[in-house]
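A single protein chain has been removed from this complex, and every other one stays in its place.
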Amino acid sequence: MFSFITIGGTIAFAASGALAGIRKNLDIFGVAVIAFVTSLGGGTLRDILLGQFPVKWLLDTKIVVLIVSVSVLTVIFKNKINKLDKTLVFFDTLGLGFFTIKGIEVGVGAGLSWPSCIILGTITACFGGVIRDIILNEIPTLFRKEIYATACILGGFLYFLLENFNFLKDYKEILVFFVIVLIRFLAIRMNISLPNIKS
Amino acid sequence: MFSFITIGGTIAFAASGALAGIRKNLDIFGVAVIAFVTSLGGGTLRDILLGQFPVKWLLDTKIVVLIVSVSVLTVIFKNKINKLDKTLVFFDTLGLGFFTIKGIEVGVGAGLSWPSCIILGTITACFGGVIRDIILNEIPTLFRKEIYATACILGGFLYFLLENFNFLKDYKEILVFFVIVLIRFLAIRMNISLPNIKS
Partner (left out) sequence: MFSFITIGGTIAFAASGALAGIRKNLDIFGVAVIAFVTSLGGGTLRDILLGQFPVKWLLDTKIVVLIVSVSVLTVIFKNKINKLDKTLVFFDTLGLGFFTIKGIEVGVGAGLSWPSCIILGTITACFGGVIRDIILNEIPTLFRKEIYATACILGGFLYFLLENFNFLKDYKEILVFFVIVLIRFLAIRMNISLPNIKS
């Protein structure tokens, strides 16, 4: 189940990265790098901040092949994949929930305090997109629009809150996952976003 | 005394980062990330280059809370804080001197040569602002304007020069601190900057 979500999330992140690269008229190599960075950049940044080396994808050839394949397929079928927008958003949202929990638990495993764990969860789920935007010469969408990181942060608080309720403890992953996914879906559906600060 | 300067410097770096984020109309999450990166990015980059993990702020929840608080307060009182410009510059300059020395001494502690230590001091004090500008889609101010890194580099040379004068050795930190602060203040006061290279 969870490995299905990881793979679906990775593919969705990679495809959305590839589409962003195509929109900037990169070549196939550039498109593949952006797909890579979008889908693995958050976890890579987390591993670097924690000092867990080599970063995981260097040891996992399958994920490299997967992302290159997604990039090539996205380039070939770009019009069709663009039309799959709803499917992509669906898997992107599952990925958001899953990668947040993964980041939190890596932090817990490293013995960090709960605020640091929430930060690591948010970085894991969201900062691939930040690096993508920096490379593509845009101010990161994550900092300007939509409820996205907010869902991860709220999910993170819930994670540590549930630790205190014995009868819910064992269900915390599944509950946090659904809350993050729910917040994100509602935000998209109702078109809610954090207000931009006026200067 | 020095911990007063660390806190003052961290707050000044965070507030100036938050103001830069507000100027780009980010949302509150984006403003907080930019504040974070501006104030902790230089030290984080130093720790990564040296291989000292986990990076320090992951173990120091207080500094995370401090920066988030500064961000929220800056957003609420943005007009008032903008008027505090001189106070901010004052603490920013103290921070510049202090963080340079801290970076140098981390390098010394790692057994590095003096040029590498000066580089680490400069990175610690200045490269948070560089990362801030990269994220905000600007060519880093540090590379184009004003005497800022120059003050750190000159202070760094002085640090290692004073090592050779027995009677001054014990005062080197305080002397270097005042020289960096002095150079920076004079540069601001007299509006001196490195000339831009004409292409």
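A and B label the chains in the order they appear, each numbered from 1.
Heads up, the rule we're going with is that contacts are C-beta pairs under 8 Å (C-beta built on N, C-alpha and C of every residue); 3 or more make two chains touch, one makes a residue touch a chain.
Everything numeric here is computed off the predicted structure, so don't read it as measured data.
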Contact partner of the left-out chain, one of A:44, A:100 or A:150: A:44
Candidates A:5, A:64, A:161 or A:175 - the one touching the absent chain: A:64
Which residue of B:4, B:143, B:165 or B:178 touches the chain not shown here: B:143
Contact residue for the chain not shown (choose from A:55, A:73 or A:154): A:55
Hidden partner chain, residues of chain A it touches: 21-31, 33-34, 44, 48, 51, 53-55, 58-59, 61, 64-65, 75, 78, 134-137
Positions on chain B where the hidden chain makes contact: 48-51, 110, 112-113, 115-116, 119-120, 130, 134, 137-140, 142-145, 149-150, 153, 193-199
